[in-house]
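Let me begin by presenting the structure, written as structure tokens, before commenting on it.
All protein chains of the complex are present and in place, except for one that has been dropped.
For clarity, chains are labelled A and B in written order, and residue numbers in each chain start from 1.
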Amino acid sequence: MSHYKLKLPQIIISLFLLLLVVIASALRMDLTALLNQSIVKLVMNGVLVLSLIPMLNVGAGMNFGLPVGIIGGLLGMCLAVNFRMTGFYGFCMALLFSLVFCMLLGWIYGLILNRVKGREEIAGIFIGFSFIPLMNYFWTLVPFKNREMLYPIGGQGLRPRISLENYFNHVLDDLGVITVSGIEIPCGLLAFYALVCVFLYLFFLTKAGRAAIAVGENESFARLSGINIAQTRLIAIIISTVIAGFGICVYAQSYGFIQLYDEPLSMAFPAIAAILIGGSTGKKTFIFEAVLGAYLLQSIYLLTVPIANAILVPELTEILRTMITYGIILYALLIRERRGASQ
Amino acid sequence: MRKREGSPIFNSEYVVPMVFIAVSLLAWQFSGLTGSFVFNQVLNRFIRDGILVLSLIIPVVAGMGLNFAITVGAMSMQTALLIMIAYRVEGLTGILLAIILGVLMSVLMGYVIGVILNRVKGKEMITTIIIGFLFNSVYQLIFLVGFGSVIPVLNEEIILTRGIGVRNTVDLGMYRNTIDKLWLFEIGNLEIPFFMILVVLIFAAMIFYILHTRFGQEVKAIGSSTQTSEVLGINTQAVRIKVIILSTVLAALGQLAYLQNIGMFDVYTAHLTNDIISCAALLAGGASIKHAKIRHALVGVFLFHTLFIVSPQAGQNLFHNAALGEYFRSFVAYGTIAFALIINVRNENN
Partner (left out) sequence: MTNMLEIKHLNKSYNGIPALSDINLSIPAGEIHGLVGANGSGKTTLMNILFGNPIIEASGGYEGEIYFCGKRAAFKNCGHAIQQGIGMIHQEFALIPDMTVAENIKLGRENTMPFTKRLFGQSFSFIDRKKDDAGAQRTLNKLGIDLNVGLKVIDLTSNLKQFVEIAREIHRTDLKLLILDEPTAVLSGSDGLKLIGILKEMSDRDIGILFISHRLEEIQHVCDRVSVLRDGRLVAQYEKGSISINNLAKDMIGHLVEKAAAKKREIGNKTIITFKRFAVEMPGEAIRDLDLDVYEGEILGITSLSGHGKLALGYGMMGMYPVNGEVSYRDEKIARMEARGNIMNGMYLLPDDRQELGIMADQSVEHNIVFTGNQVKNMFIRESCGSFLGFIDRHKSRSHVNKMIEDFDIKCSSVKQKVKELSGGNQQKVCVARALTVDPQLLFVAEPTRGIDIAAKEKILNMLIEINRTRNTTIVIMSSELDELKRVCDRIAVMVEGKIFKILSSDSSDVEFGLALSGEEGAEYEPL
């Protein structure tokens, strides 16, 4: 089943990861702890990476407008926290609220994207970027009552970081953890991740899903076969947005905080770099590629921290991370166009 | 951003500036700032950002869209300056050498970017954004990690206390504001720095000249139809590279104007938002992704920065929260570009 075209970079990345692991063990770092963290990080960021798949498959490109879906998820969580919904129940309600918000936002986002065919990616970046300051108004002016969410004294609006300590912090992370010789396997977390994967798999077996793949693979063919292109794209974009909303919920419950205001600005790029590392070419993408890429990227991110601290300058972590992220995306842009041109 | 389907006569060249004028006037009323204060500030932005905005014009005419990689030109100039400062080359020599070095680096970088863009025809804009981000990381790597460790530095003042990496802010004392104050006219409360305005206008004239040469015709031809230009014997690849080199060099010079106006050199942040703000200013003047004229750039700087200047105070007065004014600024900057992208593609598809 080898459809992964980006072969060489995947090998390079994997070797790079291996190198980092070797350095880490040479520095006598706790590899088990790192492994445990890598599993958690996989799911924490992995759902966001999965959210890119519907849009890639339908031919709407890489979803640089991920902030739209993320904001939907943030809205959902804030609502849940405001109504003091705690624990697993609170998390589920957050997901439910996110679902509603993301469907609405995704619908509008999809309508706009349908008008900018061919430039979805650049338009997406700026739609996302301009939506964020708009939402900043909302975060500042929204009449939420929960004191824990608001600025302490004198400030107006929600805090930039809302602690989930009393709400649904780690609800998935801690659900059903099995420890095998030091390695902690968070079954609840992995089960949720698997659920999203299965959902995507099933979706692409439905009539709408298969139409989406056809539109992404060959739009003219799809049009000739009587498929409503605009509607198909809309459905895919809405699903992408909803999963992105779920993604940020999973991320937040793991991280322990809801991050508002300008945080979503840079969240699209790591997710996109991840899926590219996994082998996506910017067109039809397999679920496996999303999973693989998320794991590789997150593990590299994870390993740069202690190594950079030990050897060199602490800021190096961030610099290396961003270099890898943008380097991957640039490389993919070049390769994709080359391949597209030669076809 | 969420515009309904526009009427066919919706001409963004006039509507966008009108909207900016209207909203600026409104915000100005709320801000309570005096006309002369606003005027002086805006004029200052004009001489500070003018060249940067002008540098965007030629790539748009060439059909390459908004060149977000002007940050690379800015970074080249900053690198040149830092090198001069690091090796204590002061005064006029320092500035001249910095200019020469900066321009040379920009030519090189521009060439590289041009080659990259020739491989991604149709996706130039998103590629330039990513290039900007990537080169920014490299820049940080060099100056935050490289300087002081692998690269020896003579001038210890600019290095952080830990010994590695340049400080966040470097003083440009030796070069500051010398030419800003040249020929400064004062009419009542208004300050008009004639020399710098002249400089900006000279650059504008340069661009006008270039666009009216044979080379300029080739640029326009490519912008209108690349395929046809190929058949007509124009070497589109070469022209596109030259266009980007020009743009990058202009951006470097523009960044120099910017820095010497501000006087302080924020090593890691000075270049960061310039691309977005410059693009937004160009669009505010009525340009689109496909068409840009010099007047769009010049007018746009005024319109955009007026709004930019009055927003925070307006926010403070209206909502007792200056941050809301800040958000408005970000929204206007990104939103203008988003709007231009959406409207333009509709026009293409029509």
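Please note the rule applied: contacts are C-beta pairs under 8 Å (C-beta built on N, C-alpha and C of every residue); 3 or more make two chains touch, one makes a residue touch a chain.
In this text the structure is predicted, and so the values were computed from the model without any measurement.
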Partner chains on view for the chain not depicted: A, B
Contacting the left-out chain in the complete assembly, out of B:Gln78, B:Gln140, B:Ser229 or B:Asn321: B:Ser229
Omitted-chain contact residue, chosen from A:Leu56, A:Ala211, A:Leu320 or A:Ile335: A:Ala211
Selected residue (touches chain absent from view) among A:Thr32, A:Asn166, A:Ser225 or A:Ser266: A:Ser225
Absent chain, residues of chain A that touch it: 205-208, 210-211, 213-214, 217-218, 220-221, 223-228, 284
Interface with the unshown chain - residue positions in chain B: 209-210, 212-218, 220-221, 223-225, 228-235
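We adopt the following convention: only the chains that are shown with their structure count from here on.
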Distance from the mean Cα position of chain B to that of chain A, given in whole angstrom: 31
Chain A to chain B touching residues, read off their complex: 64, 108, 112, 115-119, 121-123, 125-127, 129-134, 136-137, 140-141, 156, 269, 312-313, 315-316, 319, 322-323, 326-327, 329-330, 333-334, 337-338, 341
Of chain B, residues touching chain A in the complex: 1-2, 65, 116, 119-123, 125-127, 129-131, 133-134, 136-138, 140-141, 144-145, 149, 164-165, 319-321, 323-324, 327-331, 334-335, 337-338, 341-342, 345-346, 349
